[in-house]
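Only one protein chain is missing; all other protein chains are in place.
The letters A and B name the chains in turn, as written, and every chain counts its residues from 1.
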Amino acid sequence: MAGPLPENNLKNPDSDRYGQELYQLMVALYPICRSITGDGFRQTLRQLQAVVPLTLHEVPSGTQVFDWTVPQEWNIREAWIKNARGEKIIDFSISNLHVVNYSVPVHRKIRWAELKEHLFTLPDKPDWIPYRTSYYKATWGFCLSHHQQQQLRDEEYEICIDSTLGPGHLTYGEFKIQGTADEEVLISCHSCHPSLCNDNLSGMVVAAKLAQQLSDLPLRYSYRFVWIPGTIGAITWLALNEPGLSRIKHGLVLSCVGDSGRFNYKRSRRGNAEIDRVVEHVLRHAETDFGISDFSPYGYDERQYCSPGIDLPVGCFMRTPNGKYPQYHTSADDLSFVKPEALAGSLDRLLSIVRILEKNRVYLNLNPKCEPQLGRRGLYRLMGGTNGSELEEAILWVLNQSDGANSLLDIAERSRLGFGIVCGAAEALLQSGLLRETA
Amino acid sequence: MAGPLPENNLKNPDSDRYGQELYQLMVALYPICRSITGDGFRQTLRQLQAVVPLTLHEVPSGTQVFDWTVPQEWNIREAWIKNARGEKIIDFSISNLHVVNYSVPVHRKIRWAELKEHLFTLPDKPDWIPYRTSYYKATWGFCLSHHQQQQLRDEEYEICIDSTLGPGHLTYGEFKIQGTADEEVLISCHSCHPSLCNDNLSGMVVAAKLAQQLSDLPLRYSYRFVWIPGTIGAITWLALNEPGLSRIKHGLVLSCVGDSGRFNYKRSRRGNAEIDRVVEHVLRHAETDFGISDFSPYGYDERQYCSPGIDLPVGCFMRTPNGKYPQYHTSADDLSFVKPEALAGSLDRLLSIVRILEKNRVYLNLNPKCEPQLGRRGLYRLMGGTNGSELEEAILWVLNQSDGANSLLDIAERSRLGFGIVCGAAEALLQSGLLRETA
Partner (left out) sequence: MAGPLPENNLKNPDSDRYGQELYQLMVALYPICRSITGDGFRQTLRQLQAVVPLTLHEVPSGTQVFDWTVPQEWNIREAWIKNARGEKIIDFSISNLHVVNYSVPVHRKIRWAELKEHLFTLPDKPDWIPYRTSYYKATWGFCLSHHQQQQLRDEEYEICIDSTLGPGHLTYGEFKIQGTADEEVLISCHSCHPSLCNDNLSGMVVAAKLAQQLSDLPLRYSYRFVWIPGTIGAITWLALNEPGLSRIKHGLVLSCVGDSGRFNYKRSRRGNAEIDRVVEHVLRHAETDFGISDFSPYGYDERQYCSPGIDLPVGCFMRTPNGKYPQYHTSADDLSFVKPEALAGSLDRLLSIVRILEKNRVYLNLNPKCEPQLGRRGLYRLMGGTNGSELEEAILWVLNQSDGANSLLDIAERSRLGFGIVCGAAEALLQSGLLRETA
């Protein structure tokens, strides 16, 4: 892959512009009410087509996908609560978080005693509206701030949720870049949440921008991007695409990549897959602080990708993980919580990860008995001094370790050098005829 | 195994009662003079038969057992030292530690200069009588406190050791509980010391009580308990039972389990045998402080069980190890040094260990491709919220890891959950038809 990909430790010169573009994309998508099915999801994907020509796939309700069934499609026009004086005190048009996602339709007068059983608040975060769903139990509900609830009196209310729940489709978006090889890298992001920015508009827009960036580059791997509803979407996609899964050599779930926190990577179920080692290498060389955690079977769609019968090498790339920031799954996960520079930084790291995946190969030292004479090949300082340069160190490491068993990443890890310098050393040695790629 | 076994982290409701029973048993056995052979050993086993119907085995002196020969049988009626005025100044009937175990008979007048060569004291613990033996060198001796010795003058004494040493038998006790499987768990305790409580009346009574407890339960494994003289008894038992040793899948030597110190587990020679991992799991989840040490070839009868030609997975379960408490092998290892609650706590941990051994199996996820839908099986909260319960976590872990390679203990260790919750998750999944045991 050619030069456009940034070195690990260099700031991408286009970062500021990319940060603004990513943020503006999020601003445009923020108001849409998304759920695991419905027109909000479709509308979101169509807006992303302005960035990358992804394809919309429609899977009918009732389709059996492994142990699950694609649910009915949910759409909603309006929803509100009026008090006894007919004033709208809660209105879906102000925040789409006000309605429990997948609420069944309802329109009637209701006593406070009954209504309050359908209200959800966060008493310890009294200004914020919680995000709640009920995909698999037919019910309805409203979410509101605790302060709003405290102002409600014991009187009669009129409630309306003008939703539909019936046969339709589950929609997902997919985009593939064909590389020279059929082996694939999978990038997956759940796209089923309404007005929540970090979780996961951030992942959706960064994935789209990454796809756009990679489209312009010559690539070895093929790259497959999916924008899917969480859980049921990943299960649906895996069920429908099972024959092709063996082509997936590496994968990442993108989530919560827009906040200002440090990066956190959650390893794949395998724990030491190449993608796990690549992400850790990038973060170790580019960040002063970051987190690495072992796989666990709760979190995002890595749950499905890493189920024992699928077991793909897919990790989860995040900044602050789900549940680890107070704004998580509340109205405070809004446009002020995510930052253009954080989005751009996430994109930068992903480009670095791709760069290593693309360049990581196993080479063979063609002059394995003693060191070759680097001097006459212009690969070594001619006047003997005390210290070699880092590139010379890398050249010696690549020569020493290229016995057919070690990849460039193995060499970078053993030498504690950055992948970039090791890769540069390998390229210099290739040009000198001292190295060849293994079959 | 059914409910009666306590959860790891729960105090057995019968603990207080068991503690008292264990202690009273020890009180009854304390005065008996035990050695590696003789009537004291037999009398001890017969008293234990009140708790558990163990069988006494008699092995004739002279029997060849691997590199060793069963020694002559030793018995003793009385022993004393009288001073020049005919006063008994040392008397075996006051403490059976006063005579060097296996002393040959002697009765004569003796000069101080000769006598003092046969006296053993502990100058740095001047109130305590040491415990000494001479199994394989024909000699005699007295043990006494250093204060006692300091009062002796240079005069003529009369000494008497009315012992017999001649052809007889080595006696050991054995008790087996037949489980549904022939694979066995071995519980071994050396029972050859005279009036010493922690080492090892504690192990003897806890083993008996454990046997009594397990007798009432449906069990998968068979359990074999042996009360044997140290070293020669273990060697004798192994030599006579060699053909059946391959049935032993797990084993523990019990020793020093009555003092108030923290638990200390010494691993088997293999180091990572299932019994090693189970004991460590139990202690890690039940104790705030405990010790784990690697195998070493000195200590108790694990020396024989873990000799290279035997190499059974047998560890040593202790509180304060041999030699690590000042009362060790002295008259101060008496009834005040051991505590009912310590004995009961040891029993509790052993029951937890048995519980895990019984329940630790490898299961297979029957719905391995993506997660199964837990909601419709009643295994999952239906209204999506932020945090799952610990049982839900355990369910996800069991599903994710049950690929046929991981036992429930493996899963508990990887997830850092307790074995009990992981086991409960497996049971719920079995009932839902999502799991089956591997062949």
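Definition applied: contacts are C-beta pairs under 8 Å (C-beta built on N, C-alpha and C of every residue); 3 or more make two chains touch, one makes a residue touch a chain.
All figures in this text were calculated on a predicted structure; none of them were measured in a lab.
Engineer: Tell me which of B:169, B:303, B:319 or B:349 is the one touching the absent chain.
Structural biologist: Within the whole complex, the residue contacting the unshown chain is B:303.
Engineer: Touching the hidden chain in the complete assembly: which of B:90, B:144, B:219 or B:238 does that?
Structural biologist: Spelled out, the listed residue whose C-beta touches the missing chain is B:238.
Engineer: Given the contact definition stated above, which residue among B:23, B:41, B:328 or B:380 touches the chain not shown here?
Structural biologist: B:328
Engineer: State which residues belonging to chain B touch the missing partner chain.
Structural biologist: For chain B, the residues touching the absent chain are 66-68, 132-137, 139, 231, 234-235, 238-239, 242, 269, 294, 296-298, 303-304, 306-311, 323, 328-329.
Engineer: Just the residue numbers, please: which parts of chain A touch the chain that's not shown?
Structural biologist: Those residues of chain A that touch the unshown chain are 365, 367-373, 375-376, 382-388, 393, 396-397, 399-403, 415.
The rule we apply is simple: only the chains that are shown with their structure count from here on.
Engineer: Could you state the distance in Å from the CA-based centre of chain A to that of chain B?
Structural biologist: 55
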